[in-house]
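Complex shown without one protein chain; remaining protein chains in place.
Which chain is which? They are A and B, in the order written, and residues in each are numbered from 1.
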Amino acid sequence: MATQHSRSIARLMIAPATILLLGWMLVPLTMTLYFSFRKYLPLRGGDLGWVGFDNYVRFISSSSFWPAVATTLIIVGGVLFITVVIGILLALLLDQPLWGQGVVRILVIAPFFVMPTVSGLVWKNMFMDPVNGFFAHMWRAFGAEPIQWLSQASLPSLVMIVSWQWLPFATLILLTAIQSLDSEQLEAAEMDGAKPLRRFWHIILPHLARAITVVVLIQTIFLLSIFAEIFVTTAGAFGTKTLTYLIFQRVLESQNVGLGSAGGVYAIILANIVAIFLMRIVGKNLDK
Amino acid sequence: MKQIQLNQVSKRFGVFEVIPPLDLEIEEGEFVVFVGPSGCGKSTLLRLIAGLEDVSGGQILINGEDTTTIPPANRGLAMVFQSYALYPHMSVRNNIAFPLRMAGLAKEEQNRRVEEAAKVLNLTDYLDRRPGQLSGGQRQRVAIGRAIVREPTAFLFDEPLSNLDAALRVGMRLEISELHKRLATTMIYVTHDQVEAMTMADKIVVLQAGFIEQVGSPLELYHNPRNTFVAGFIGSPRMNLLTGKQAENKGAHTIGIRPEHISISPKKGDWQGIVGVSEHLGSDTFLHVTSPDFDETLTVRASGEVELAYGDKVYLTPDLTHLHKFDDKGLRIK
Partner (left out) sequence: MARAVTPRRKLFNTLLAWAVGMIIFFPIFWIFVLSFKTEGDAISTPLEVLTSAWTLESYAVVQDRSDYFKHFTNSVIIAVGSTLLGVLVAVPAAWSMAFVPSKRTRGILMWMLSTKMLPAVGVLYPIYLLFIEMGLLDSRTGLVIVLMLINLPIIVWMLYTYFREIPVEILEAARMDGASLRSELLYVLTPMAIPGIASTVLLNVILAWNEAFWTLNLTAAKAAPLTAFIASYSSPEGLFYAKLSAASVMAITPILIMGWFSQKQLVRGLTFGAVK
């Protein structure tokens, strides 16, 4: 396949995809970088000139920055913890012999296919509404005072909604990984007298390490930029403003493009740090 | 007539020279086997002839015509791949007919040739199956069928039997030899298995690290290996290549003696030794013998059953007419 002729055709065929993605990456990125150094208020005077690192300093020193960082960390960390732990347990369960495995699998992965705006709204109204929601009815049935989920326990509620969406992803990937485990390894361990818990700890968990890392990294990248779920539930109120949401508000709601762009650059740097680790794993796999 | 001629053909991948410039001539109707350990460049050489890789230098002539830059399809060669490379989505019939379809032959002519090839290869009952429904041997036949229908100048085989189990391999080996006799078309056959090379070839090309170590008929290679590499590679079990004082006594750095050219006796002989593991094959017995005269363990063939046990003391006598001598560079001493 490797003749001169085929190589030049190959280069030609790869060009459109490369050029498109290069443009998609470089053009907006350059613009964001440019705006981040300018005082730019489209509705209040437009481009008011070069301000150096002013926007970067102001973005970090604004009173909403650190709370947004904390909110982001809580949501990302909380969802990761829940989805990975429950995901492992679920994957182990689904790997056991049971009747109707296919159907259960379908039930478990379904939430992943629900569009984020639908799941946000359904949870907000049908389940977490303090008057008519499913939970409110349940609480009242047991004589308890319904919880004001999205205002009083806003962060746990959001973590719960997002975890529900991402649990299928974690479960599916971990299940795939468990099923790729050589059963002879487990049988050997059983012959060696290892009890189930030790088999899990010494054989299954190390085997899953890679899959867990992949789940954590990919979810982190997606979770850092969750948007719709917050947009339709709290719209950033009640301490649910993440970094992404804060930048969105700066850019589109208060139309402070310079400040928002500086925030955007921070977000890009943050995502890149996570991405580097993910790419390493993916890259290693490419060599095989 | 020289049908395929390689003049100073070389191949580099980047800075890595896989095949240094080499010359080779293949006569019309010859069965030529490229043999060598894995990574010796034999498959690359075949792919250069096929046109699947560009040469980095030199010239390839087919029937006297320079084909160096001609695309593979127009060289008049047919190839059978190691993995058979059948088209999984086509029936056996369409697989075999594919090259004819590409050549734009009439439908009836296509059918006629496919039926004919199928008859030769015992595939008539399978023509409407998919490759996935066939056994390894049948797939191999389909691949050969696809090559035959083109009526090529030469057939190229790239380790075609390595995916078959041992019993089937022997059968297919015979079938391919039979086919060669019947078609009398040039065949170039790549293998790492010296038994295939010995049993099938008119001419063997032994390759190592891109170099041609020796070219010759099977028996020429067997009797007159040019160097220790060929000596050790051709013949089964391997030739004993021995160094040490006994070798120097014979005026050589290394002496080579095949297991079948050593006689073994419990009483007397030139070299003494201790019997190690014996392998009984019924017709023959292979004994592994350690000798204080050599660092290497010797393999000795004895006909039929031998009453010797592990640890027995024995004497070995080489048949001096079959003793090969090599110098310190591994080259044969005339």
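Here are some notes:
We adopt the following convention: a contact is a pair of C-beta atoms (placed from the backbone, for glycine too) under 8 Å apart; a residue touches a chain by one contact, two chains touch by 3 or more.
Since this is a predicted model, take the numbers as computed values, not measurements.
Within the entire complex, contacts from the absent chain reach the displayed chains A, B. Residue in contact with the omitted chain (choice from A:V69, A:L155, A:A189 or A:A228): A:A228.
Mapped onto chain A, the footprint of the missing chain covers residues 1-2, 6-7, 9-11, 13-14, 16-18, 20-21, 24-25, 27-29, 31-32, 35, 90, 93-101, 103-127, 131-132, 134, 137-138, 140-141, 164, 167-169, 172-173, 176-181, 183, 186, 210-211, 214, 218, 221, 224-225, 227-228, 231-233, 235, 244, 247-248, 251-252, 257, 260-261, 264-265, 267-268, 270-272, 274-275, 278-279, 281-283, 285-286. Listed for chain B, the residues touching the missing chain in the whole complex are 50, 52, 71-74, 77-79, 81-83, 85-89, 98-99, 102-103, 146, 150.
Throughout what follows, only the chains that are shown with their structure count from here on.
Contact residues on chain A toward chain B in their complex (touch as defined above): 1-5. Across the interface of their complex, chain A is touched by residues 51-54, 71 of chain B.
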